[in-house]
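Remarks on the structure that follows.
This view holds just a subset of the chains, kept in their places.
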Amino acid sequence: MSQSIAANPDRLLPADPGTRRIARELLQRVQDLPIISPHGHVDAAVIEQNTPFPDPAALLVSPDHYVTRLIHASGVPLDRLRESNTAAPDSRAVWREFCKAWPLFEGTASGYWLRTQFRNVFGLEGELSEATADASYEAIAAKLQEPGFRPRELFKDFNIEVLATTDDPLDSLASHKAIAQDPTFHGRVLPTFRPDAYLNIAHPAWSANVDRLIAAAGDGGTGYGAYLTALENRRNYFVEHGAVSADHGVRTPATLKLDDADAARLFERARSGKASAQDRDDFEAHMMYQMARMSVEDGLVMTIHPGSYRNHHEPTFNTFGADTGHDIPFAINYTEAIRPVLQDFGTAKDFHLVLFTLDETVFSRELAPLAGFYPSVYLGAPWWFLDAPDAMLRFRSAVTETAGFSRSSGFIDDTRAFCSIPARHDASRRIEASFLARLVAEHRVSEDRAHELIVDIVDGSPRRVFKL
Amino acid sequence: MSQSIAANPDRLLPADPGTRRIARELLQRVQDLPIISPHGHVDAAVIEQNTPFPDPAALLVSPDHYVTRLIHASGVPLDRLRESNTAAPDSRAVWREFCKAWPLFEGTASGYWLRTQFRNVFGLEGELSEATADASYEAIAAKLQEPGFRPRELFKDFNIEVLATTDDPLDSLASHKAIAQDPTFHGRVLPTFRPDAYLNIAHPAWSANVDRLIAAAGDGGTGYGAYLTALENRRNYFVEHGAVSADHGVRTPATLKLDDADAARLFERARSGKASAQDRDDFEAHMMYQMARMSVEDGLVMTIHPGSYRNHHEPTFNTFGADTGHDIPFAINYTEAIRPVLQDFGTAKDFHLVLFTLDETVFSRELAPLAGFYPSVYLGAPWWFLDAPDAMLRFRSAVTETAGFSRSSGFIDDTRAFCSIPARHDASRRIEASFLARLVAEHRVSEDRAHELIVDIVDGSPRRVFKL
């Protein structure tokens, strides 16, 4: 293994020496601040039970669609990388495939996170290679057995202050409760209300989900009224257990205000299996409006993640399920789509609506103008495919001149890869320092003010936007 | 107040020392050239009457939607910043809100313009702050009483040679006439024909406007024919009073050629209040075609500003009116939309059609290819949300490789904030110098040639494109 570039203290900082000096000092201001992660996909049970992580492949490769997708693109069948509905690959074999494929990750965001983890979490000094696959597997596997590498110990080591999970509306939140009541653990692990499978008629389990929802929380009622009541009740349950936000993974950002009778009619038509495609779109858009209304009432921050064509390759979905690397973004518009919600709630007191996009064109065209007027609207951080150094710089460049720095959500890691959390937040901080350093070097922001801004971006924004 | 970065002579120039040296020299070539402002929203009466500007808040904050929008986004109700239809806020209180909100403007284009004005127009040496709000108010208010700070004196001080206003087709242009006939004033203040409210059926006053138009200039006729005649007559009136362009703020860039009978039928249907949404779109598109036809005949440069969802937040519109910060861009296409006009007039002698966009994606995809073929088409400068350092650099990068430098309109400040004019043109010149300096540093343009180009970009292009 040759020396890893993850060791370089100037990684991701701009090449120009004068700008780099400024960036370095800005970075120092925030490098040791605690991690606040208000949106992600780590399972609370992992923290609660604190059982050691499984082997390197099961931790770092197989479940991570960022990783398996690119290896798959190079021609390796997915069943050699992750579990299918009939078999699971051998971890050592997966790891060997991964090490062989490691050069594919040059220049990618995933490669950056992985390399940083290998060095900074697992202490590997060099680069992965096919030749050393078994050695690196064993080195990481050994670490994973050490007491210091259990989830709670890493949580502390990583300096995480807040970690939000993503949860089914009917989840008991038992793990969250147990963590909150444990006096020996000091981090905050917060649930997030994620009701997609209860709102989207096209979801295969929608009607069954609605049955369970109404039975569990409908206050004994039936129909559309009980459905809304049950959603409200479950949101309140989440609030009581520390939730600060409700997250919505929708196909498009469409919103629509229907009157109660029309909404009830659509609901009943869907329940009897007779909803048309238009009915489905209208109902989902209407339920986004309802979610906004409930957020105004119960205070949960509303986050919207639209614009991904889920499960683009049906054969892969049939064999490997969802979240296996073939969700593909498409063009969206927010200006017209989100207007019904903003007409009624755009200036509502304490309503926070965080808008994410995978379509970069809306950053300067729609999101910065929206967030630069509506008190309720915040710019979601560059997400998923855009959570990468150049893309994050493009985001800042696209939005700042219109909306400044105060209208952004703060960094969102959105990850199920627990060990990548420090690398992701570190990368974000380096990019914020790089962007601000350029503005300082171009005499657009004073150096003093930039030092205040970076602290607010890294620490103030997520606390303020997510009401932490 | 700490030292303002507006004092730095290298502001906005690139950080790399070698490139900055080149940029500095390019900037020197154009820094003292007169300001040519072929499109903006200053009221000619302000210049004609030369009355002192009101207080700092009424001059710099309340009427400027760039400024009030971002303060509003931070949670300050608009009635504490600008006049509603029932009340007007106290100027000193507005100024205090503004000073308190000043940090929000870090990194924004508005912040840059304001900071530059504070120092270079009003002589404030430091940064605004809440603590010094009253002091800065008084300092600016005192200046505004000095004879040197009246509009005509500033006009000269700002080195403005041409300033175009934006005017209603039925405006008498009395102020323009008075200015033109005043031998003591040497600037050119030109009217611009802006007929939106007479062309767009959806405009609430359309039919009343058409009545007035036909009565005033229809040569005694009625109906569609008299309507066209009246428009032609008023355009000629504008030409006689120095106008060089007609400006069109349309929802989309759609154009359509209807035959006279069909157009007349649509016109009558609209006059009787029976136009459908499709009728409205068709008629507006057809009238864009007619405006192009008239421009070919009378020589007025045609400028099109599409792609903004006007008055996005209805409650704000109802209380505060139009142009109050909630116009939000959306995606547009020009390639298909503008084709009917270009089929017939794309190579028409001396027809100049300047196409603006708030959707950056059309710069490289559509506008540069169109302007790089059609002699009539010019690239409108980055406008509104895009009139900002990074956005202007993105524009140059997006269009130059296809269309070179000769097909751009030259800088357009589009402002109603008179005192911001020098700062805006200065920022544009700095960015042009920065872009060219990079091309020189990368040996893509010779330094000698870059010196010629920047003079042509700043001074030659607007004169040529706007026939000045």
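Going by the order they are written in, the chains are A and B; count residues from 1 in each one.
Keep this in mind: a contact is a pair of C-beta atoms (placed from the backbone, for glycine too) under 8 Å apart; a residue touches a chain by one contact, two chains touch by 3 or more.
As the structure is a prediction and not an experimental result, all values here were calculated from the model.
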(message) Since every chain shares one sequence and 2 appear in place, tell me the total number of copies in the complex.
(response) 3
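One rule holds in what follows: only the chains that are shown with their structure count from here on.
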(message) Under the definition above, what is the set of chain A residues touching chain B in their complex?
(response) 14, 16, 18-19, 331, 333, 335-336, 339, 342-343, 346-347, 361, 364-366, 368-375, 377, 397-398, 400-407, 438-439, 441-446, 448-449, 453
(message) Using the touch definition from the top, list the residues of chain B that touch chain A in their complex.
(response) 2, 5, 8, 10-17, 69-70, 72-75, 103-109, 111-112, 127, 309, 312-316, 325-331, 358-361, 385-386, 388-391, 394
